[in-house]
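Only a single protein chain was left out; the remaining protein chains are all shown in position.
This part shows subunit A:
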């Protein structure tokens, strides 16, 4: 077990005890927060310079079993009680490997804002975060059991310096504690365990403690999270997050009974979790939550001007060891996150996972910049692995540059803003619409060209010639028809003049109409002649010719009959014969005329449809 090893280490440390510098820690206050799956330790250190040299660096030590789980560290000056860390800037620190120190310890050297001269003191906070430091024990539990975890640390502050006064407070999620290491000066009140104060401990003092307590907070671990942030200069930033989630606590054994879970959910199933809450930026829109087999219908969304909250519920309650995967996507207004500085634009957006209390083992953030972006640079508040790739989407030609940022072990503390700077010409925005427009334009142009161009390969082939002839014939027929129609119009005029005659008895005007009609009919006959000659000669019109001929003959006949009728009527009017008499005389003519008109109409209709 690790304890024995640590004890061993401690002994080595005791033996070596080099005097590093003349610093001493006047006061150390440590608070360990164990209320979630993430361990957060805040240490308030008061350093005093007991030596003569001016010291500007303080060493901070962590044993190996902790340093390998360390995911976040921050040191900032403590301006007094009640002051928040936001008001002050953090102190820079770096990993150092001082000589003569036990190799099992990792040292971080914190640079003080100004050197400490003799007798001066300085108070600062060190905030460290560990993941995977709570080990479930037992490792397998049934649905009805609570999850119990182990946490180990040292009751004494492990430091290369002498510590005058120190105390340790451990905050637990509930009052239920299986066991904890009891030293002198140990108090257990409700959900807090206090160690200390201890006074005057030499450097590298170490006293292992183990706390075995109940922790039913969600142990949601995203084994991989891929966040894709796609910028569109049309006004939208699309964020898509792919989660691979697992319940990282004690493994579930012995199956899952829905009955027990539904009847006594808080007892039977206390180690599981149902919801996760994602805090999205304000004005997030078109939020979706789905997995590879479709939408997951169990989610709720609230929003106000400051934030958008998305409560998601995986398809099934998550018990220890159960996995799930899903995707969250949302759009953000561009103007909230994209700014300009000088010639460059930059995206300013949060880095980490928006879901509360999720540890991300491997986070990949991909920022997809618009096609044609140049001079890309990234500013992150911590070290990440960077690379670039190209993504093709939505009618791209050159592809969009993608900045890929990778980081392992990400906790909510990493949820800070980072910036991606790039240059982008706004005119490039018009590229894709123009491409579409020109594409369609070309399509229509080709259609028009195709419709109008004669792409016949052989101009002398019989079928091509036949087609040409046929077109001519059609044109001729068209003309022919219209001439005949005009003839018919003239006929109608004559008839109308006869009706006028019967009404008014004006013989003169009727004769004038007759004269006019004669003239126009003659003209029309002249017009018809070349057409008929053409139709007769054209080989394509052979089928039509009989009809045409028939039509012409019928029209002639009709013309004759009409003239006959007209002159008869006019004559009888001049002779002043009775109406009945006239009707009797022209009755046979009238009947023939009607029949002829019918035939002509039909023939015309036939020609019409060619």
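We take it that contacts are C-beta pairs under 8 Å (C-beta built on N, C-alpha and C of every residue); 3 or more make two chains touch, one makes a residue touch a chain; residues count from 1.
In this text, contacts and distances are computed from a predicted model.
Asks: Given that one chain of this complex has been left out, which of "Aquaporin PIP2-3", "dolichyl-diphosphooligosaccharide--protein glycotransferase", "Ribosomal RNA-processing protein 43" or "Glutaredoxin domain-containing protein" is its protein name according to UniProt?
Replies: Matching "Aquaporin PIP2-3", "dolichyl-diphosphooligosaccharide--protein glycotransferase", "Ribosomal RNA-processing protein 43" or "Glutaredoxin domain-containing protein" to the record, the invisible chain is "dolichyl-diphosphooligosaccharide--protein glycotransferase".
Asks: In the complete assembly, which of A:267, A:379, A:447 or A:595 touches the absent chain?
Replies: Hidden-chain contact among the options goes to A:595.
Asks: Which candidate, A:335, A:385, A:417 or A:467, sits in contact with the chain we can't see?
Replies: Answering carefully, the residue with contact to the hidden chain is A:467.
Asks: Among the options A:324, A:538 or A:572, which residue touches the chain absent from this view?
Replies: From the options A:324, A:538 or A:572, the contact with the absent chain belongs to A:324.
Asks: In the full complex, which bits of subunit A touch the chain not displayed? Write them out.
Replies: 254-259, 262-263, 291, 293-298, 315-316, 321-325, 392-397, 463, 466-467, 470, 478-479, 481-483, 485-486, 543, 590-591, 594-595, 598, 602, 605-606, 609-610
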